[in-house]
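Working notes for the structure below.
Excluded from the complex is one protein chain; the other protein chains are retained at their positions.
We just call them A, B and C in the order they show up, numbering each chain from 1.
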């Protein structure tokens, strides 16, 4: 394959993702005595980011739950680069990088402050669980339908 | 009535209550940038105090819930006298002052630091709700049986 | 005094207050296993309401702190009427009803869901403390200047 085509494919690859942003202001109760957003509360910011990313697709996490699908987190990774401070208006960018066939979904989170500085990166992996059967299930069709267009290969 | 008997009755009155204590250490994530236990997190300390007070009676709040009784809080009052600091080992004293006939129960909480200084006083009122019917119900008999002995008038 | 004037004064009284509203969406991590916004986390909603009310005045709580004034909460009262549920978009109305000469300020909070139902009412009292001297001080002039116009008697 020609070099150019390879780059083109990489570029295409890059295009095939879904991302959304939302803003969250750091609350006083979320700071600790270092004066930083407490390291444990980033998980709440990731959660809000994921919920808003799903809402932007025209669906809500609440509706998914009402359909009988729970989405417990099975894995979380977080890297803290710079502290988030009280009253900072944080931009949370949430990215789905691939549409897996597995009964799970992975969200990448990037948090920026108002100066545009990257504060934090997180990855959370959630599984789809049938609330009644307590069994893993594949991604609900409604969610798949919404995400699919962002991952289609162009010809 | 003689004065002496009045005092005796007051003394008796004082005896008729139920109280229990437990200890909670202030977590880093519970402090705010003032370096104090955040004012909102005292509610969690009251909750732990209530749960341990019930456990000391030989019952658990969890069991009450499994019997189909939920106990949402309908009112909370809190007075903050001195700050609780990181790593302070707080003594939470939880007191039931009266056994009401109403479908509710009131807990008084007092928080002390290791020097014995009073930091905070709180009062929470919880109602008993049938989880299925979503209706207020009277205090579960099991809980009443446990509390009754502390409120009996001696003859 | 005539009845009409009395009513007029009451009406005037009613006008002399400062209020502001903001919206907060209930996070998953803020719910408890009853499926309700946990009773302790309302304090965070009151806090956000107060911060946004001050921001609407053209000042920020952060700036007040940078001027050397801390505002610890000394008292909180909360009444829970209806539960707030996951993903509910809560309207928080924050009201200052009087401009006191004392070194404190009182905020009234009212929380409504999207149907306009009143969920919760709270009152928090904060004192002004000089961060260095650790002494109570009167309301910072900057904040007073911003609030004053809302409490002026018309002639």
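Here, contacts are C-beta pairs under 8 Å (C-beta built on N, C-alpha and C of every residue); 3 or more make two chains touch, one makes a residue touch a chain.
These figures come from a predicted structure and were not determined experimentally.
Novice: Which of the displayed chains are touched by the chain that has been omitted?
Specialist: Across all of the complex, the chain we cannot see touches A, B, C.
Novice: Touch as defined at the start, partner being the missing chain; which of A:23, A:79 or A:135 qualifies?
Specialist: Missing-chain contact among the listed residues: A:79.
Novice: Of the listed residues B:18, B:39 or B:61, which contacts the missing chain in the full complex?
Specialist: Only one of B:18, B:39 or B:61 touches the chain omitted from view, namely B:61.
Novice: Given the full complex, what residues of chain A touch the hidden partner chain?
Specialist: 34, 36, 38-44, 47, 70, 72-80, 83, 124
Novice: Taking the full complex into account, what residues of chain C touch the chain not shown?
Specialist: Residues in contact with the chain left out: 28-29, 31-35, 38-41, 86.
Novice: In the complete complex, the non-displayed chain touches which residues of chain B?
Specialist: Answer for chain B: residues 25, 27-30, 43-44, 47-48, 51, 60-62, 86-87 touch the chain left out.
Heads up, the rule we're going with is that only the chains that are shown with their structure count from here on.
Novice: Round to the nearest whole Å and give the separation of the Cα centres of chain A and chain C.
Specialist: Inter-chain centre distance comes to 33 Å.
Novice: Provide the C-alpha centroid distance between chain B and chain C, rounded to the nearest whole angstrom.
Specialist: The separation of the two C-alpha centroids amounts to 27 Å.
Novice: Can you pull out the residues of chain B that are in contact with at least two other chains?
Specialist: 34, 38-41
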